[in-house]
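Omission of a single protein chain aside, the complex is shown with its protein chains in their original locations.
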Amino acid sequence: MLDKNLIVGVYDNEDNLMSTVGRLRKKGVEIFDCFTPYPVHNLDKEMGIKRSNLTVGAFICGSLGFLSGTLLQFYMMTNHLGTFKSWPMNIGGKPMDYLMLPSMMPVMFELTILFTAFGIGILFFIRSRMIHGKIAAILDPRQTQDRLLIAIEPGHLGISRDELNQILKEEGAIELRERKDGEQVVINV
Amino acid sequence: MYEASIRKPLVTGNKTITDISDDICRPIENKPTKLWYLGFTISFIFLGIMGVSLAWTTWEGIGTWGVNKTIMWGWDITNFVFWVGIGHAGTLISAILLLFRQKWRMAINRSAEAMTIFAVMCAAIFPLFHMGRVWLGYWPLPLPNAFGSLWVNFNSPLLWDVFAISTYFSVSLLFWYLGLIPDIATVRDRATTKARKFWYGFFAMGWDGSARTWHRYEVVSLILAGVSTPLVLSVHTIVSFDFATSVIPGWHTTIFPPYFVAGAIFSGFGMVLTLLVIARSVLKLTDYITVEHLEAMTKVVMLTGSMVGLAYLTEFFIAQYSGVEYEQYAFLNRATGPYWWAYWTMMTCNLLAPQVFWFKWARTTPWFIFIMSIVVNIGMWFERFVIIVTSLHRDYLPSSWAMYSPTITEVGIFLGTMGLFFTCFFLFSKYLPVVNMSEMKSIVKSRE
Amino acid sequence: MKHALPYLEKPDNVTPGIPLYYATSCGVYNEGFPIVAKVREGRPIKLDGNDKSTLSNGGLDAIGQASILSLYDVNRLPNPLIKGVETNNWNEVDKEVINKLKAVSVEGKKIAVVTPSATGPVLQSAVNNFVNAYAGAEHISYDPISYSGILDANEASFGKRVIPNYQFSKADVIVSFGADFLGTWISPVRFQSDYSAKRVPTADNRKMSLHIQVESLLSVTGTNADHRFTMQDSQEGIYLMSLYNALAKNTGATQLRSTGDKELPGNGIKQIAEALLNAKGRSLVISKSNNKDHQVLVNHINMMLGNYGNAIDINKPYLSSTYSETKFEALVAGLQNGTFGGVVFVNTNPLYSYHNATALEKGLDNASVVISTSMVQDETSSKAAVHAPDNHFLESWDIKEPLKGHFVFSQPVMTRVFNTRQVIESLNIWAGSQVSSEEGSYKLVKEYFANNIGGDWKQAIHDGIAEVSTILSNVEGEIENAMLSLNSTVDVAAIESGAKKTGDLELILYQKVGPRDGTWSVNPWCHEMPDPVTKVCYDNYVTISKPDAEKLGIANGDMVSISSKNASIDKIPALVQPGQVRGTLGLAVGYGRNVNQKMDNDLRDLGHNAYPFVEMPGSSNSMVITSGIKIEKVGGNYEFALTQTHDTIEGRGHLREATLEEYKANPKVRNEHSHHLISLWNEHDLSTGHHWGMAIDMNACTGCGSCVVSCSIENNVPVVGRDEVRRRREMHWIRIDRYYSFGGSNGKSMTRQNDVDAASADLYEDVEVVYQPVMCQHCDHAPCETVCPVLATTHSSEGLNQMTYNRCIGTKYCGNNCPYKVRRFNWFRYNMNDKYDYHFNNELGRMVLNPDVTVRSRGVMEKCSFCVQNIQSAKLKAKKENRNLSDGDAQTACAKACPSNAIIFGDMNDPNSRISAIKKDERSYHMLEEVNTAPSVVYMTKIRNKK
Partner (left out) sequence: MSSTFYSSSTLVAVLILILVLLIIAGILYGIENNLKNLLRDKDPGSVESSYYQRVIKPVVSEWNPTIVTLVVIAFVVVIGGIYGFKFGMEEVGVQQGYSPDQPINFSHKIHAGTHKIDCQYCHSTASNSRHASIPSANTCMNCHAGVQKRDADGNVSVEIQKIYDAIGFDAETSKYIDGYEQKPIKWVRIHNLPDLAYFNHSQHVAIGKVECQTCHGPIEEMDKVFQFATLQMGWCVNCHRQRSVDMENNKYYEDLHSDLKSKGKHYISVAENGGLECGKCHY
């Protein structure tokens, strides 16, 4: 991403960005990405981003958590599996089989939550290729503050550069930029 | 997009998104005020007291506390439950209110979540150090015992606690950190010094505000909020099991889980109010954390206070109605025994005091809210003291009845956790954006 | 690197790891008491009663149990001292002593050998040798506690200066005027076992003896009485005369006097007389008074009731004391005026316990030579020019004769710890006899045995006792009981004048069960054990009745000053004692010892010496001071080290009591209602193998505290000191809960503190007491086990609640969740810690530790284990001997120690065991049954013999 060549339109207003995205999409322009300082509602739909599959991941992780919570306790505490079969124990006269299920529930529940939360967190970071210390590919230092950016790959335009520039200008881009071989070129609007 | 005509705006002062970045990043980018230094120094001294007290406890033994053969838990577990309770508001605000689409939470959820994390840190100190052999504190983890394959006891509510508290802490931390990433990126991109650029860059995890990431980010937030909601309810439920599953009259009661959860929300909001009333003026954030926010929170305080009060009365009634002499005595003893003052402090602070919030003036006067929030904190601390100490000090056999008073060490640890809490909070207010900028921006953007 | 040092030449009988048991005698009681010492690898670690002897029946009281520690006392003198300088050469000591004594003899001055009055025959002959060797030498006895009232009265009545043999097992009605025979009077262990044998109604025999106590302070014995009347001790004579007259009216004897009879509050005299007359010949009247006239009167009452030959045996008397004050008074005078020039104090310490210690001190300063043989540097030995320390009784050979014809043998169970020499040898050497340094006292003892007792020496030493009937029949002046007649008359005038009221408060000096007369009280176990009645550890205090306290404005714990004509204490806490008669103060002796203490702990400067208050109204000293007592509040408050701060049961059902009548009508009284206990799940099968259980008979328990000390010794329970007890952190695994109820004599007892507080102060005199020993109940549904996060406490297949110290991390949750509050936490490290400078903190003291029980580190929980080490070793022994485990093989320390058999331990799965039978008894119930903890300990309803 750092060495991709991009054409960038800079906005200071989400409405302008949205209409730009709408217009370009209608023209068949493949939008590389948008960069906004806050989540812009419906931008994802406008850009045609498919609904993320992370929810499925969360469900799988949660199921894993539930399963491990159950197995962990059945293994460690009951005479059905593992430990207590070989090490039977009498703890306050309490049962050491599936009947102790009620006292297993808190841990089963907590592990389900733990696995879900951390599972989805890690999946999110993996999917977004985020990790501590990663250097961000910043197109404009204000893109995380008050500027909204649209980025288009020059190779996937579908329309001419001029037309593109025209559309961006019309929709209120306050700046146009281009990045070539890692270097920024500013084209003032 | 959000502009309800009936309600007052959530952000006042005609702020633009540029203003938001400037205003909220100001404390990070500028030198701290004298007030900050003063507060931080005091907090840090208290943190030092905690260090000394804990070291003394570990060196000498639990005997340095006031606990005895009858009352084996005193201030330690009282403080533990107190802090865990406080730790409930943050996740509640960010998770449940997120699910309910309550936008007023946006101004306060960051600091409330921070408070949660710090409070749980404070809380964790107590169960750890109340162990006689703290150096073996890892034994409750499900680790095998030296090839005998002897594990831990999942019947024990303490073990449930271990899982619940550690899950709660780590999930809250994740949730909080996830919310911070875009804001850290903002600070990173505004950074003027190398160090700031490096460290904020390190923790921003390469965030660039891509629309695709934002899309996934929102999905993750929603799921985390979804799992945090039952989590937050489960944590205090499980903490209440420590008592509810025991045989001690005054502990052994089924009302505890809902009652503890309501109490936790109550105390959590109390502490949030305490912090925010100060923070909004010290950090000059009155435009973001408005009186409207405070009012909304006082309503929650009043509601949960009344719920807790109802629980107090219910358990008293049930004890008398049960016909069990030990139960009856335990509750009468709370109200009329040697610790009557604790009981009536609790009743006054938790049941009666919040009723003033029926009045609009009380809900909208920050200094009064501040005082009331302190009252709530005190009341909730006493609730835990009442439950733990007065139940234990007179249980079944009168021969073992005893009294308990804390030692300087215990007081030191408690004050020390206050120090830890505020030290963390001061550091947080200096180094991290105390208001969620990206969310705030999404509220104001349309008014440019 | 750990080393192992085997023997070079292993003694044949020593097997490392296997305990040896030796019968010997306990020197805490000067008269000797038969005990068995458990010895591991050459060091004794536990003392228990010798069950071959009728004196102990296997029981041993608290101070006897605790005395083992005096063997390992770092305060003991390691070498003899000559003028305060240590020497390891006994020849030098002997030379010095003989020279000095000869000089005194030559001077024409007298030499006194001061021994306890119960010397035993071997020491007596050594003393005789000594007396014969020096012209002017004289044997003088000295006891801190005098029974000369009884002795003199019996001399007057029967011509025999003896303490008769009281047999409580033969008495259906026991009337005691102030005598604390279950706690401190004469031979409490023997009395307890005799007494409790008659106090336990069973399914076959629903009877028990009637015990009436008339007393001023609340003694251990008083707490066990069925009826308790209060009197001021000054009025004892009057009441005794009134009783005599009431009895005489019925038996037709002449009245002592026509007027002036007095009735006890609650018609006591009438009731006592009725009860006694119903049990003529099956009753016993005793009095603690040290007044000869009172005791003569008691003799007359017993004679009238026909108790001689039944409950009282004058022909087989106790030889525990023959002390006569007159001779010792003469010694003190003689020392002051110079007729006595030398004194040899043989294990006596009058400078501490003699009432006129200043006079004695002056006298000793005058004396040319003072020699002491005490084991530690005590008050008297500080005046000694030569200090020739005696062996500890566990290092000695000796013969004692506590009861006529009942010999108890001492044998050393350990080689000498220090360079000491048995006083029997010392006296013989100083008398010029040749004593072989190797055989020493062994030879003397064996010779005495051969010459005077006879029989199988080995068997005698093995058994530790020998009862010789031949001696009895040869006793001079043997009186046929049937022909017994009284030669004495009751001195009515003397009694009347003695009872003149001055209007002052009275001060009663008494002994406490722990420290007793103070001779052996420099012992942490004696003080860490709470007083059975007040539950105060470590201190002495002035007990005061509630009305008096209110009148004087004294609250519990207020500091007061107390003074008499002779003595005063500036600052001592006052304790408001229920059951105490108004107008009387109580003060315990046995405190205020001034011993050269090498350890820095709470035994230093402990309490105040009360002996200076003792008065000498006639030929006998008196611990009842009736005039000149002043008490004043001096400001300041003192926090008692109490192990129990709440005294009433609050109307709860964990402690059940009923009257004998109710019990006879319905043996299941108080236990009729049984809870419907259901379990949510299947029970674990505990029916195979053993299932250990315990029964506590609250009727037999006298609250003496012997079990508490025994348990501490057996299980290495640390001593924690006064401050920790104040913080309610005593470590005892077994405790004896003492509950008061008030107003019982009116048939309606109050057990709720609020009611009691609201009632008038007068009610405080009318108190009833129950003792309930509580230890871990080994619940089959143990609440503690469920809550331990790390499985440090689990249940065994034998029904034991096991505490695994090494797995414990110390969350203390189990302790909280225990409804019986029997779990103890190691708040600090109590071993090798200078802050707890008791025997755990020095090499010598740690030799008393039981090697089979772990010494707990700080931060772990501990509790009663049912002495699992004994269970395991009993099982192993049975396996090795290829036999079934029989009932009684496995014993807990508390059950073994209990003189009254209140604690029964055994296998509940064994249908023939005692515990199985008791479980079926109607009186049995589980404490807090309704919590459904399914305990393995059963309690038996307390039955009081009253209407």
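Letters A, B and C mark the chains in the order given here, with residues in each chain numbered from 1 onward.
Following the convention adopted for this analysis, a residue touches a chain if its C-beta (ideal position, glycine included) is under 8 Å from a C-beta of that chain, and two chains touch if they have at least 3 such contacts.
The model shown is predicted, which means the values in this text are computed figures rather than measured ones.
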item: Selected residue (touches chain absent from view) among A:His80, A:Arg129, A:Arg161 or A:Lys180; value: A:Arg129
item: Interface residues of chain A (partner: the chain not displayed); value: 86-89, 122, 125-126, 129-132, 134
item: Missing-partner contacts on chain C, residue numbers; value: 1-10, 15-18, 687-689, 791-792, 794, 796-798, 800, 802-807, 852-855, 865, 868-869, 872, 875-876, 878-880, 882-885
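Throughout what follows, only the chains that are shown with their structure count from here on.
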item: Distance between chain centroids, defined by C-alpha means - chain A, chain B (Å); value: 29
item: Computed distance of Cα centres, chain C from chain A, in Å; value: 80
item: For chain B, residues contacting two or more additional chains; value: 150-153, 155, 159
item: Residues of chain A touching at least two other chains; value: 91-92, 94
item: Residue numbers on chain A that touch chain C, as the complex places them; value: 89-95, 99
item: Residues of chain C defined as touching chain A within the complex; value: 679, 681-684, 779-786, 791, 794-797, 934
item: Touching residues on chain A, where the partner in the complex is chain B; value: 12-15, 33-41, 43-44, 47, 49, 51-52, 54-55, 58, 62, 72-73, 76-77, 82-83, 86-87, 91-92, 94, 100, 103-104, 106-107, 109-111, 113-114, 116-118, 120-121, 124-125, 127-139, 141-146, 149
